[in-house]
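What you see is the complex with one protein chain gone and the rest in place.
Going by the order they are written in, the chains are A and B; count residues from 1 in each one.
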Amino acid sequence: MAIEDDVLVVGGGLAGMTAALAAAREGADVRLLSHKDSTLRSASGLVDVLGYDSAGTLLADPFDAIADLPESHPYRQASVGESGVREGLALFDEVVGESYRGGHTDRNALVSTHGGTVKPTARYPASAAAGVASDDREVLLVGFETVTDFDAPLAADHLRAAGVPFEVEGVTVPFPGDFRADAARTRLADALDANERLEVGGNRPAVSTTLPARKALAEAVTDHLGSAERVGFPALLGQHETEAIRADLETELGAAVFEVPMGSPSLPGMRLEGKFRKACREAGVRFTTGNPVVDFEEDEESGSGVIGAVRVDRNGAAIPFHADQFVLATGGLVGKGVDSDRNGVEEPIFDCHVPHPSDRYDWFADEAFGDHPFARFGVKADDDLRPLDRGEEVEFDNLRAAGAVLGGCDFAAEKSGSGVSLATGLAAGRSAAREVTK
Amino acid sequence: MTDTEVLVVGGGSTGCGVARDLAMRGVDVTLVEKGNLTNGTTGRMHGLLHSGGRYAVSDRASAEECIEENRVLRDIAGHCVEMTGGQFVQLEGDPDEYFEEKLEGCRECGIPAEVLTGEAAREEEPYLTKDVKRAIRVPDGAIDPFRLCVANAASAQQHGARIETHAEVTDVLVDDGGTAESGRRVRGLEVRHTSGPGKREHRQPGETEEITAEHVVNATGAWAGQIGEMAGVDVEVRPSKGAMVVMNCRQVDTVVNRCRPKGDADIVVPHETTAILGTTDVEVEDPEDYPEEQWEVDLMIDELSRLVPILDEARTVRSFWGVRPLYEPPEMGTTDPTDITRDFFLLDHADRDGLADFTSIVGGKFTTYRMMAEKISDHVCDKLGVSAECRTADVPLPGSEDFSVLRDYMDEFGLRSPIGRRSVQRLGSRADDVLDTDGPNPVLCDCEAVTRAEVQDAIDQSGTDLNAVRIRTRASMGNCQGGFCCHRMAAELHPEYDEPQAREALDELFQERWKGERHALWGEQLSQAALNYALHATTMNRDRDPADREDAISFEEFDSGASASKGDESKTSETKEARHGD
Partner (left out) sequence: MSDAESGGDPHDARNEETVESDEFEPVQVFPESEEMDLRPGSDDCYKCSTCDSVCPVAEVDDEFPGPKFQGPEQWRLKRKDDRDIDDSVMSCSNCMRCDSSCPSDVPLSQMHNTARGQFVQEQMEKLSQEYLRNRILANYRFFAELGSKVPRLTNFLMGNVVVQSVNEKLLGITSEREFPEFADETFREWWTNRGGAKIESDEKRVAYFHGCYSNYNTPEVGKSLVRLFEYFGYEVLVPPQKCSGTPMFANGMLADARRAAETNVSEFAAAIEEGADVIASCTSCSMSLRQEYPELFDFEGTASVAAQTYEAVEYLRLHEDLAAELERAEVEDADFAYHAPCHARNQGLAGQAVEMMDLLGGASAEDVGESCSGISGTYGWKAEKYDTSMEIGAEMFDHMEDAEAETGMTECPTCAMQMEHGTGYEIRHPLEVMAEALVE
């Protein structure tokens, strides 16, 4: 009578969706439970695999360095490894199709960030492709007065200080139309999606006229173009029609147009989420969203060490979801898959062991960008990605972990967040499905 | 001829108060401060505007001064003060005698005091524990020490004073030609500017300057002993640290004190958008190098959640420590720092040490800073033969001149109503000048509702020092602790200041925010810290900023995107297959 599936994935971010997709493709009936929206919407949309080694050396080839990572690193688990990372990327490439670039080479790309730096990444949105830093064409960066996370002239100066092999200038222009200063980023994207007619000419009624949004935007930029062959905008070129918007701007400007990835709320992250969701749906994954998984039931027959169901809290009622195999992909400290209080750190659903120093003053480094132990908080897993308890024994036979809930790596420092999610998501999902289909 | 008549050392409330007082009397004043204004103890207190109630049992003279100055500050610094009111709360089991003594003390010192039943106390402050027996209501308030101090400095400048921040004293210049019996006098100071004189500019080379004066005032509080040492005199300051824990939002809107004999962790002060828990009292050797300890943070939360239980669950965003500049004449020999008087001492080194033209001021408390400054200024004027009267109690500080301006700014400047309200609460009568801008005025700090115009105004005052911008505006002091706005603030420095300056200013602010946030790293704030780290390291790659590298990046070794176009599918699959075969 209850709701029952073969594989139940808890968590709806990149790792969870990858796990669900991988499991569904193995032929399992898969359900994905997620509580809230995932951190994909705060992430830049770049798919990092490994940008720096443990010593902080910049890596042109991420794959070369995997074998040298510490053994605790998720990439080093037997079911993952270099081949697992490659398979994760192959799955990614298939899901996103032409909307991402970078799959043609093993090498990392250096992509401009909204902070004016460049960072190594393995896959980047097609909309950001013309902006890679190893291209020597001259760049104009365009910022908007009210989009405060991207200051184009400052970013241009910063890129120059980083020694990029191209000329770069920056300019700040008003976003066309008479939007309020606090208009949501999605509002500006929507105006470009719909190519709304916008007021141009400012507050002088005599010269005020309306133009389609994309044309108006191009007009605001064209006088500043100079000899630039590439023009970069903050990543808000539409939520749905990005390629058409870019094509229109390129035609109007006669230059390549690219997006500079931004922090939250991230349009590229939202687009990526949409692509994965669609792929999951098409593979038959069922989504049940909106309520938290708070607890679990042990399997009645097998007893302890085997999970029978998870319980979803719905305004005080506990609703069980049964399955044979479970994947934990609830995220790390940011995604709330790892929680803490003054006394300790925990994984709240299954209470899997999260190794951490007992003194909370040992959880951080004194420098803001120091070597923070908290950045590595997460469950420790065996070679099949099954979480281990304090005594290094498998917590549950039928539970695997994927993504940022796994500890052992500082994805922010080494730039590996999406790579870990893809590689471990694939490995966990596939392994779970094979348990039921074998 | 000297460079200035009076040279004041220390940009805290006392130093700025003295500079203003003297400048208003027509004295030529220069103030030097080694960090930004409020860098020392002033910027590290809980923001309580005392009614005097706290001292009504133990130290009635102080209590009387407090209530007097409390009234003065409401008049002259309205835009820095929020008259929250305060309660001395007696819990079940707290001594009745002390409560009665407190009440009687308040009445005798002229502090308006009213007894509230437990129920009435909880009606005013619904988050108070059910164990409240009764409370005394007093006119405590909250005051922003940053803006108060900045306003004093601004007023001093308007009256011709020179204010030099980031100018550290490297030597006290002592001459032998003085009038004192010993024949020794202080003729001035040597200071090292960390950037040029004037506003701070990151990456501007420092330089040393000798400033001579007719009289030097050592208003460095807990650091007074160090300045004294440079002059060859002993100033026996006994610095005592106190921990303060900042909550994300206000659990109380009035100052809540525990009504019992002195003890740690007995006060919650609503401060701007936050509540501050205080405090501890532990003597330390060095005012700049002392342990900031976990037990102090835990004590605040555990002890004060007995008074306001929600604090146990509530989010803290950071903790900070301040050092009290306690002083007592050496012969007293008090062992427990909580027993040392909070009164202030004016040390005339001519009388005391035979060193002329040099005065130190130690002890004292923030609420009575103006009164202290008046007494010091009287003393200095006496020495200089200046007869002008003190006017600081009557003339409002910049920003508090005209209260009719505290009106509806929302429509006028196109700001959403709570943003306009907060801007006006911070800027007071300066709001008109600051917010009236031509360009769009987006909010840069969402947590504290600080707009671009307000940040620009602060940069005009303080150059590239973003911590000085922060204390003027509160930008980066909300729940995200700057994760979402530090880089926006730094961007406002450009293009007036160049990119490396903006970058360095950003790094400094970001590190300063981290310093305090470290003490709140669990629960929500650890999650916040992890998000901030991800945004700045993952998304912006600021932790491995290529512009900070020694060596150049070999850009040609990376994907140039050139073959990433659709036409190059063959190569794509080739690479993949070749690798799969590995």
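The rule is simple: a residue touches a chain if its C-beta (ideal position, glycine included) is under 8 Å from a C-beta of that chain, and two chains touch if they have at least 3 such contacts.
The structure displayed is predicted, hence computed values, not measured ones.
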Per the touch definition above, residue among B:Phe99, B:Phe413 or B:Phe484 touching the missing chain: B:Phe484
Omitted-chain contact residue, chosen from B:Ala19, B:Ala135 or B:Ala314: B:Ala314
Omitted-chain contact residue, chosen from A:Pro74, A:Pro261 or A:Gly335: A:Gly335
Chain not shown: contacting residue from B:Arg137, B:Arg258, B:Arg324 or B:Arg422: B:Arg422
Residues belonging to chain B that touch the chain removed from view: 82, 126, 248-251, 253, 270, 273, 310, 314-315, 410, 416-419, 421-422, 446-449, 478-480, 483-484, 524, 527-528, 531
Residues from chain A at the interface with the omitted partner, ascending: 1-3, 36-39, 41-42, 179-180, 182-187, 189-190, 264-266, 270, 281, 286-291, 312, 314-317, 319, 334-336
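In this section, only the chains that are shown with their structure count from here on.
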Centre-of-Cα separation between chain B and chain A, whole angstrom: 39
Touch list for chain B against partner chain A, complex: 294, 298, 301, 414, 416, 439-444, 452, 484, 487-488, 490-491, 494-495, 498-500, 502-503, 510-511, 513-515, 518, 521-523, 526-527, 529-531, 533-547, 549, 552-564, 566, 568, 571-572, 575-576, 579-580, 582
Chain B partner contacts - residues on chain A that touch it in the complex: 42-44, 48, 51-52, 56, 58, 60, 63, 82-83, 86, 90, 98, 101-110, 113-120, 129-130, 132-135, 145-146, 148-149, 151, 153-154, 157-158, 160-165, 174, 180-182, 261-264, 332-334, 336, 339-342, 359-361, 363-364, 366-369, 372, 374-375, 411-413, 415, 417
